[in-house]
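Here's the structure, in structure tokens; my notes come after.
The complex appears here minus one protein chain, its other protein chains still in place.
Order of writing sets the labels: A, B and C. Residues in every chain begin at 1.
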Amino acid sequence: MDDAASCGCGASRKAVAVDPAIKETNQKRLRRIEGQVRGLQKMVDEDRYCPEIMVQIASVHEALRAVGRELMRNHLRHCVAQAVRTGGSDAEAMYDELLDLIYTTSR
Amino acid sequence: MDDAASCGCGASRKAVAVDPAIKETNQKRLRRIEGQVRGLQKMVDEDRYCPEIMVQIASVHEALRAVGRELMRNHLRHCVAQAVRTGGSDAEAMYDELLDLIYTTSR
Amino acid sequence: MDDAASCGCGASRKAVAVDPAIKETNQKRLRRIEGQVRGLQKMVDEDRYCPEIMVQIASVHEALRAVGRELMRNHLRHCVAQAVRTGGSDAEAMYDELLDLIYTTSR
Partner (left out) sequence: MDDAASCGCGASRKAVAVDPAIKETNQKRLRRIEGQVRGLQKMVDEDRYCPEIMVQIASVHEALRAVGRELMRNHLRHCVAQAVRTGGSDAEAMYDELLDLIYTTSR
């Protein structure tokens, strides 16, 4: 499928386009998340109070959701928009994929 | 509050007790999660297809929930159990804290 | 904004279009959900075992999510698709609204 390839859905699995600002924000966020996870390891090593560790875990969840949200924005702007403009079964397939994505990943 | 201190709720913020098996499982899980987060950084660097990155993010959420669940188990076994046996306002305060914890962190 | 009105975002707050199959499915689901809520009332009246009631509540959450998912599908097919085709600031505004919607309602 030609449009699938151009859309990054093919073998290469590349995004059709990535906004530089979104990419940089997400790189920065993921480095911070890596640091948070190392912080969690330290808390576990030190037998810290469990609810305190759990609150930190909740903050990593929040940070990951922020990354996912920007990826979703990029996906809407480029991949979904392209499928909508193509229309027909491509658009329907994209809505199905998008609904699965929303309900499995946006929690 | 004396019992708060012994329960790790005081300045030291230590868990009253940590089961070694839970601790080791969580240390292993958090190292794997750190690796997953570095994998996410690579995916973002390489402009991978956004939904594919989001599915990986969902898997990090799942892995973090598994850590939280074991921390909750440890918390129930030791800290909550201690407060229940003490009873009275200590138990009520623990239920309040536990409900907050459940509804803010178990998502 | 003309397109906003045609898109149902205006005073009338109507959907730009609703697929009859989606509408009928959702009407049926919501009647069943009403019955489930009355079932919950009965369980509370009868002092049923709390975890048993909580499992029923989880099933109402699931049923509501299924309704939300079909509404999201209808929204993508009609309102979002229209905004994408219009492009420009309309499309960007729609992505912002959609991201808010996804992250506040799809939990």
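Going forward, contacts are C-beta pairs under 8 Å (C-beta built on N, C-alpha and C of every residue); 3 or more make two chains touch, one makes a residue touch a chain.
Here the structure is a predicted model, which means the values were calculated and not measured.
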(message) Going by the stated contact criterion, tell me the shown chains that border the hidden chain.
(response) B, C
(message) Touching residues of chain B against the unshown chain: what are they?
(response) 65, 69, 72-73, 76-77, 80-81, 84-85, 91, 95, 98-99, 102-103, 106-107
(request) Tell me where the left-out chain touches chain C, residue by residue. (result) 8-9, 13-15, 18, 23, 26-27, 30-31, 33-34, 37-38, 40-41, 44-55, 57-58, 60-61, 64, 67-68, 71-72, 74-75, 79, 97, 101, 104-105, 107
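As a working rule, only the chains that are shown with their structure count from here on.
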(request) For this assembly, give the contact graph shape among line, ring, star, complete and other. (result) line
(request) Quick one: compare the interface residues of chain A with those of chain C and tell me same or different, with half as the dividing line. (result) same
(request) Compute per-chain Cα centres, compare each with the mean of all protein Cα atoms, and return the closest chain. (result) A
(request) Find the geometric centre of each of chain B and chain C from their Cα atoms only, then give the gap between the two centres in Å, rounded to an integer. (result) 32
(message) Can you list every residue of chain C that touches 2 or more other chains, as numbers and ranges?
(response) 107
